[in-house]
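Only one protein chain is missing from this complex, and each of the others stays in its spot.
We call the chains A and B, going by the order they appear; numbering starts again at 1 in every chain.
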Amino acid sequence: MLVRVNVNGAWHESDVWGGSSLLYLLREHLSLPGSKNACEQGECGSCSVWFDGDLVCSCLVLAAQSNGREVRTVEGLSDTDGPPHPVQRAFVDAGAVQCGFCTPGLIVAVVDLLDRVPDPDEATIREALSGNLCRCTGYAKIVDAVRLAAGGDR
Amino acid sequence: MKADRPEALPICGGTDVLVELNFDRQRPAALLDVSRLDELRGIERDDGRITLGAGVSYTRIMRELPDQIALVQASRTVGSPQIRNRGTVGGNLGTASPAGDALPVLAAYDAEVLIVGARGRRSLPWHEFHLGVKRTALEPDELILATRWTSPRGPGSFSKIGTRNAMVISMAGLCLQLDEDGREIRVALGSVAPTVIRAPEAEVFAGEAIARVGAWDDAAAALETEDLDGFADRVAAASRPIDDVRGTAAYRRHACRVLARRALTWALADRREAA
Partner (left out) sequence: MSSRPDLLERTRGGVGESILRIDGVPKTQGRFAYGSDLWAEGMLWGDTLRSTHPHALIRGIKIAEAVASPGVHAVLLADDVPGRRTCGLEFSDTPVLAWDRVRYVGEPVAIVAAETPELARRAAGRIQVDYEPLDAVLDMEAALAGDAPRIHDHGNVLRHVKVVHGDPDAGAEVWVEGYWETGMQDQAPLGPEAGLAIPGDDGGVDLYVSTQWLHVDRQQIAPCLGLDEDRVRITLAGVGGAFGAREDVHMQIHACMLALHTGRPVKMSYGREESFFGHVHRHPARMWIRTGATRDGLLVVWRERLVVDGGAYASSSSAVIGNASTFATGPYRVPNVLVEGTAVYTNNPPCGAMRGFGAVQACFAHEGQMDRLAAALEMDPVEVRLRNVLELGDAMPTGQVLRGSAPTRRILERIGALPAPDDPAPVHRDSVLRPGGANNVTRGEGLVRGVGVAFGFKNIGFSEGFDDSSEARIRLERGPTGPVAEVHTAACEVGQGLTTIVTQIARTELGVDEVVIAPIDTSIGSAGSTSASRQTYMTGGAVQLACRTVAEEVFRRATAAGMSLGDSPELAAGWIVVDGAPVIELAELLGEPVDETRVHHHRPTTPLGPDGQGEPHVQLAFGAERAVVEVDEELGLVRVVQIDAVQDVGKALNPRSIEGQIEGGTAQGLGLALMEELQIDEGRIRNPSFTDYLIPTILDMPTVTSELIEEPDPDSPYGVKGVGELPTLVSTPAIAAALRDATGRALNRVPVRPDDLVGLAGPVPAGDPPPSPDVPGPMAIPHYAKGGDDPG
C-alpha cells in the first residue's frame, strides 16, 4: 500500500507491505537507518522518533498510520556535513557512547526531555529515559551527558 | 466499517498490536486504524461523570485528568514515556490481558465500557466486558468507544509489582479507591486471576471496620492493626494467582497482602491530612 509521510521536513511516498512498522519504512524504504531495531517490541527505545511531535517507538507505529503525518528522526537533528546537535555533542563529550546502538534513540529522548524540561533533576532524567535501554554504559555517563547538555542550553 | 470487515483487527496506539505483527504471532487479514477517530479521543466531564475516549493516550490522561489520582498513578507505571504517548485505555481493554495497568483502576472505579457497533451503542460494566485472558464480550462488528465512571470522592492509589524499577509487566497490581459518598472501599487486583477482579469480602470488611471506629465521619479515627491485617488477608485470599515466567503464585499472593495493607493505610492517612 502507498504511504505518504513527511520525514524531517520532506514528503516521501513508499509502497509498503501493510503490516510494516514505521521503523521498517524509515530504515528499508527511506534509507534512514539511524533509528535502530534492537527489539522491535517497544521495550528498548532504540527506535525512538517524533510522530506528530510526540516521542514514540517507531517499531510500534504501523507505517500506514504515518500516512499524511510528520515524523522526525535522529537524522533530522544535524546535517550530514554539519555540526552535531548540542545534545549529540554532549553525549560525545561526556563519554556516553560505547557501541552506540542505543545512542540515536537516547539522543531523541533527551532532546524531547530538554525541550519540555530544560533543567531536569536526576529523578526526572532517569524517569524520562526509563524507556531507553543501554547495555554498554551502565547509564552513568548518559546522565552526565544530559546534565552537560542542559547546562549548555542556557 | 468494522461490520464490513469483522475480521479486521482494530489498531490505535499499536503498542500491543505491533508486537504481535513484528514477532510474527498474528497475521490479521486486515487492520483497522482507529487512531484518528475524533470520537475516541475526547475526555468529557459531566457533573461528576467522566467519559474517557478509548483513544486517549496515557500521557494525555496524566495531563488532563490529574484529579483521578489512581488512574494517573497507573498511567505513570505503563511501559515507558514512548509507550505512554501511544498506549490507551482502549488498548488495555481490547487486549484484555489481566496485567493491563489501567484495568484494576477501571474496576475500582466501577467503570463501564461504551461500545459501538453496526447495531448501535451499548455499555457493559467492566466485569461483563472482560471474559477471560485475552477474551472480551465484543462482537466482531463492534469497537470500544470509551469508558465511563463517576469520579470518586476520596483518596485512592494504584501500585504494581515488578522485578525491575521501570518498564515492567505487572506481576501483581492493586488499585484501592475510597468512596466517601458511598461509604465504601473498593479494591481491585490485576495479574492474579484470568481477569482483573475485585475483593468483595475485603471491601465489606474494611467498610465495616471504618464504620466501627467512626472514621467515615471523623478522618482522624484510626483503624486497629487487626483491621488492617484482616483487610490485607482477605484481599490476598481473593487473589487466584498462578506460577509463570514472571513470578510465583505464592509471592503474588503475598504481594497483594502487602500492597493492600499499604494502600488502605495511605488512603486513610491522606484523608486525615486533607481534613
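Criterion: a residue touches a chain if its C-beta (ideal position, glycine included) is under 8 Å from a C-beta of that chain, and two chains touch if they have at least 3 such contacts.
Predicted model only: the values in this text are computed from it and were never measured.
Within the whole complex, the absent chain has one touching residue among A:1, A:92 or A:117, and that is A:92. Contact with the undisplayed chain is limited, among A:68, A:100, A:118 or A:151, to A:100. For chain B, the list of residues touching the undisplayed chain reads 22-24, 73, 76-77, 157-169, 245-248, 250-251, 254-255, 258-259, 262, 266.
What chain A contributes to its contact with the hidden chain is residues 17, 19, 27, 31-41, 43-44, 46, 73-75, 77-78, 80, 84-85, 87-89, 91-93, 95, 97-104, 107, 121-127, 129-130, 132-143.
Just so we're on the same page, only the chains that are shown with their structure count from here on.
Against chain A, in their complex, chain B makes its touches with residues 11, 13-15, 17-19, 21-23, 27, 30-31, 33, 35, 57, 59, 79-83, 85-86, 165-167.
The residues of chain A lying in touch with chain B in their complex are 18-19, 21, 40-43, 45, 48, 51, 54-57, 59-62, 64-65, 109, 112, 127-128, 130-132.
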